[in-house]
Structure formats: C-alpha cells, structure tokens
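I have a structure I would like to understand better, so I am pasting it below and will then ask my questions one at a time.
Complex shown without one protein chain; remaining protein chains in place.
This part shows subunit A:
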C-alpha cells in the first residue's frame, strides 16, 4: 500500500447523499479478477449514457473540475461491501473522500487501500461544497499527521483510528501485523470455546 501523509489538491464536488457502492461501481463491472482498471467504470451510469457517450452534466465529465479529493454528501459508500468501490476511486486518482458521514464497510475498505475517508461536520461540508462548486480552482489541504482539513482559511480536525493512521503513514497493512502474531492466534485457538 502506498503511504498517505498530506494531500494538497483541487476538489471534485458530488453533492448527493446516500451514494451507494452500486453507483460507485455497478455490479456488472465486478467480473474482473484483479484490482486494477476499475477507475474506467467509476460512477459508470452517472458518467456515461447507455451508448457510452459521456453525460455532459456529470461532474467527472466537466473539465472545470479536477483533483484527487472527492467531496460528497452524507452517508457515502453505503450498501454493498464491494472493495471494488475503493479500488475504482483510487484507480481513477482520488486519494481522499470528504463527507459528513461514511458507511462502515466502505470506510474500512478505503483505509485498507490508501484512500483516506475524512469525516467533517455538516456545516464544514456545506461550506466546502459550495466553495468548490463556485470556485473550482480552490485548493484543499488534508493533513493526516495533524488530522486537519483546510481551505480558504477554514479549518477543521477529523478523527482517524490511531492504529490505522500509523498504517497509512507508513504504508503498512493489517495482514503484515496479523501474520506476525501467528503464535498468539494459535495459543488463542487452543483455549477458545469453539463449538
């Protein structure tokens, strides 16, 4: 996993609530058996018409907006547990998703793939969303070490699990750690009430 420390970028506004992982990557694109290439179909049905022509009014097709930070309405990533949603966002080039609320499994999947979910207050989200829609050139800074997000003099701090923070900053993942405690897991198994 690649390290995440600080991201300074323009941001892409997606002011919808309850964006589910079926919208992020529709099921019919889940047939691949590797992790790469999902970015092409990110938000497929919002981004393209059925004849594959781009939908002019969708933000990813609007050249005014770009950047590695996605700003979305509350309850982002609900629904299916498909990690492909995190892969698609990452593969497309996003490194941070900002929302006022994230679905649990999506949040975990994002953190396991070097995509940082930044949960902010409703008020901050509203201010940020409005600003980047009106002034697409606005730069947003996300600083993981200090756990802060800022733009145009507005600043807010965000929570991140301390263990996950370490992992992101160092580019470690859970599997390395779990494999390293194999003896303890085996000892646990011997005494567990396994019925």
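By our rule, contacts are C-beta pairs under 8 Å (C-beta built on N, C-alpha and C of every residue); 3 or more make two chains touch, one makes a residue touch a chain; residues count from 1.
Please note the rule applied: contacts and distances are computed from a predicted model.
Selecting from "NADH-quinone oxidoreductase", "Putative propionyl-CoA carboxylase beta chain 6", "3-isopropylmalate dehydratase large subunit" or "Biotin/lipoyl-binding carrier protein", the unshown chain of this assembly corresponds to "3-isopropylmalate dehydratase large subunit" (UniProt protein name). For the options A:8, A:135, A:155 or A:181, the residue in contact with the chain missing from this view is A:181. Touch with the hidden chain on the side of subunit A covers residues 15-18, 20, 22-23, 26-28, 30-35, 45, 50, 73-75, 78-84, 86, 101, 103-105, 108-109, 112-113, 161-163, 173-175, 177-179, 181-182, 184-185, 188-189, 192-195.
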